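Of the protein chains in this complex, all but one are displayed in their positions.
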Amino acid sequence: MADFDARVDELGITPPDYSVSAYPAAQYGLIRSHRIVGNVLFLAGNVPEMEDGSPLHPGRLGDEVTIEQGYEAARLAGTNALGSIKYALGTLNRVKAIVRSLNFVACIPEFTDVHKVASGTTDLFNEVFGDEVGVGCRATIGVTSLAASFCFETVVTVEIV
Amino acid sequence: MADFDARVDELGITPPDYSVSAYPAAQYGLIRSHRIVGNVLFLAGNVPEMEDGSPLHPGRLGDEVTIEQGYEAARLAGTNALGSIKYALGTLNRVKAIVRSLNFVACIPEFTDVHKVASGTTDLFNEVFGDEVGVGCRATIGVTSLAASFCFETVVTVEIV
Partner (left out) sequence: MADFDARVDELGITPPDYSVSAYPAAQYGLIRSHRIVGNVLFLAGNVPEMEDGSPLHPGRLGDEVTIEQGYEAARLAGTNALGSIKYALGTLNRVKAIVRSLNFVACIPEFTDVHKVASGTTDLFNEVFGDEVGVGCRATIGVTSLAASFCFETVVTVEIV
């Protein structure tokens, strides 16, 4: 059986520990980081929030945020999602499958490379969990704005054992 | 066991009765107000539609709709979601947990307080169901437009007993 907790360490990825620091999105209203129903783990939206609570690369794609920065932001949002999973389950090893991610990219109307941004999240899941477990359904949507000028948000659903 | 039907009455909240009036969104195309799969209740999008079928505070945040109006609209959308839950289950007392809400706010690109609007829905759920049951995962997205100039729409998933 794959040891995803070890894999994360090997990859040098450090998901936030929400059992120590409060789940940060709480500053944006009443929210729970996750809910478990049967063998499905529902996550709240994860954003590219840095440790100090500020957004990585705020703004809009096609304007002040480049694709490379957006990708990096999506990778951080995915890293925070890993933190939420670990907080929910105590370990990443109960992840059976990334089921689906809905990805939202703040952008100008002319920007149509939204999928290249969202790959920051999905590539990370692939690195950590491998293809069979880590690559799920996805959709990526270019949107008008996100809270606090975040440039990206991902809403992930996970199958667990 | 909490009596959420009584709580709604105490709070003076009056969810629409869709067993009497037709589920209103039907005017927007083929739609079902809800589906139940196992112990999960999926709701259609709920909007701030008033009893006469017209939108409360139509338009966009950052333009003609203020945050206070948007919050009020989101509270009405949440009230209509309560109506959908009651229509689906016959009672609110079968609600075990608000699992996740996806919240969409029609706004201009410069408006980044979308979460303050969505709290109109999530605060209502907290009042009715309390923190353990009523506070779920959430994500809020600023979007270009919604049907009929609604300024808000929420898509809610509920765990039931």
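Labels for the chains are A and B, by order of writing; each one numbers its residues from 1.
The definition used in the following text is that a contact is a pair of C-beta atoms (placed from the backbone, for glycine too) under 8 Å apart; a residue touches a chain by one contact, two chains touch by 3 or more.
Not measured: the values here are computed from a predicted model.
Annotation: of B:V65, B:A118, B:V133 or B:L146, B:L146 touches the absent chain (contact as defined above). Considering the full assembly, A:V40 is the residue among A:V40, A:I67 or A:L89 that touches the omitted chain.
In the complete assembly, the contact with the undisplayed chain comes from A:R138, out of A:H34, A:H57 or A:R138. Across the interface with the omitted chain, subunit A contributes residues 38-40, 97, 99-100, 102, 107-116, 118-119, 122-123, 126, 131, 135-144, 157, 159. Where subunit B meets the missing chain, the touching residues are 28-35, 37-38, 42-45, 60, 102, 104, 106, 108, 141, 143-149, 153, 155.
Definition applied: only the chains that are shown with their structure count from here on.
Averaging C-alpha coordinates per chain places the centre of subunit A 25 Å away from that of subunit B.
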